[in-house]
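Only one protein chain is missing from this complex, and each of the others stays in its spot.
After this line comes chain A, so read on.
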Amino acid sequence: MIKKNLQQSQQDRFRLKSSPEYSQANFTWVVSLALALVLLLNSFAWGSLEVRPVILVLFILYTLFTLGQGALTYQIRRDLTRHGEIRPATRRWGYAGLLSLLTGNVFLTVASFNLIKKQKSPEYTISVYMLLTQIFVIALSSLNMFKPYVSNGFLPGMGILIAVTVFHLTALLLVAKYAHQHVLPARLKWLALPLLLTAATGNLFAVVLGLSLLSKIRRSANPGATRWADVWIKITSNHTAMLGMFFIIFLFTISVSSLLTFEYSFAVDNNYSAILQSPSLTYPLGTDDFGRCLYSRIVFGARISLIVGFMSTLIPVIIGGILGAISGYYGRHTDNIIMRALDILYAIPGILLAIAIIAAFGANTFNLIIALSVGAIPTYARTMRANVLMVSTYEYVDAARAFGSSHLSIIFKHIVPNSLAPMIVKSTLTIGGAVIATSSLSYLGLGVEPHIPEWGNILKIGSTYLETNSYLAIYPGLAIIALVLSFNFLGDGLRDALDPKLD
């Protein structure tokens, strides 16, 4: 009897652990609860002792959804222990969870989408995030309607966004119906091509979905999964990595679509009639000391942060990668000379080297990118060198050498492609650091030119109004944290998917 009980509890534990829905449900209600608490704390203005009705309503809605999710989690747990699987009736509750989209609770919405469908192909997950990105962009863009005037491209922009969203919804339904784990009907390729076109709004999930559909259709005769398909399966089943990717792509999409739907003059032009206003519908995050809309500034600042972050990671990846590959492949004196020279760069802390470079050449965006890139070269060179040293001992490299391939072709055809994975992981893990460094230098007055709305610049202004208008420093900081956290989550997920041993 006791033995049977023990066996039963072990089996239960295994079922609960191996159910992605259960772990996600748990994660979701904890996060929802945390968000609800944050809202509760903010629904009461501590300084003037008055209640903020809008936030209070939001808090009540969040609490309701959290309670619902809690109950659902309990139900899933009971299903798993009693029946060994989640019953369809429980899964149907996911449709109710979709309503949480109206409160902007992306965690709950994603969990509901995942609960509804039993067999989840990576394409399904990607199309869910694609649709969510689109809806969030529309929601944020439509806040501009409360402004005194909107940009000229607002109406056509919103029209395009809504049309694309409708198309993405259709795509999601089609994918949910037809895309299974391995086989795909060839008809879906007519869906893939327009999807690739909609990526012009910046929604990179559409690119991923389109390419993945196309490659799956091409491989449908031969269902053996390739390495990259495998990686996608692992990443899409990692909630935190997908949430990180969602936020990054969401920021990218809104940076692209803000060209049409946001008015740049609100972010840069002085408006002395609206100086230092508290958050309102017209100015959702308030205004700064020149009457500029903080909300628009943060949205336009995302562009700079993303560009500087990407460029100051991409440049050292390329230069460091080439140097590392050369020194790892040729070894001996080449290796010694290159690595000793890079040791010199490595000895100077990145920020100090950047400060020295900017002191010499002046503060602007281009110099900032160069300054941040130079300091990061040695780390990437070391990573690449270590990989190349390992890969060059493999037999296919010997085979290529025996065939008489030239050194260059061996390096670029055989060694570099096979040592890229740790470089990709490393760069996603350190891109967050580049974003932080960018904003830190801007905060010190050494980064992007002061008139450009960049998150560090906005914070620099906000820090002088810390006592009276603290939101000026809080919101851009939250944006930086969210972006860096997203990159870190994505990097961790990529590391788990590509190389579990690497840290």
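As a convention for this text, a residue touches a chain if its C-beta (ideal position, glycine included) is under 8 Å from a C-beta of that chain, and two chains touch if they have at least 3 such contacts; residues count from 1.
One rule holds for everything that comes next: contacts and distances are computed from a predicted model.
**Student:** Would you kindly match the missing chain to its UniProt protein name, picking from "Cytochrome bd-I ubiquinol oxidase subunit 1 apoprotein", "Binding-protein-dependent transport systems inner membrane component", "Carbon-monoxide dehydrogenase large subunit" or "ATP synthase subunit b"?
**Tutor:** The correct option from "Cytochrome bd-I ubiquinol oxidase subunit 1 apoprotein", "Binding-protein-dependent transport systems inner membrane component", "Carbon-monoxide dehydrogenase large subunit" or "ATP synthase subunit b" is "Binding-protein-dependent transport systems inner membrane component", the UniProt name of the unshown chain.
**Student:** Using the definition of touch stated at the top, determine which of A:Ser280, A:Asn364, A:Ser409 or A:Ser463 touches the missing chain.
**Tutor:** The one listed residue touching the chain not shown is A:Ser463.
**Student:** Pick out which of A:Leu33, A:Leu420 or A:Ile474 touches the chain that's been left out of the picture.
**Tutor:** From the options A:Leu33, A:Leu420 or A:Ile474, the contact with the absent chain belongs to A:Ile474.
**Student:** Of the residues A:Leu56, A:Leu306 or A:Leu353, which one touches the chain left out of the display?
**Tutor:** A:Leu353
**Student:** On chain A, what residues meet the omitted chain?
**Tutor:** 17, 46, 340-341, 343-345, 347-353, 355-362, 432, 436, 439-440, 443-446, 459, 462-463, 466-467, 470, 473-474, 477, 480-481, 484-485, 488-489, 492, 501, 503
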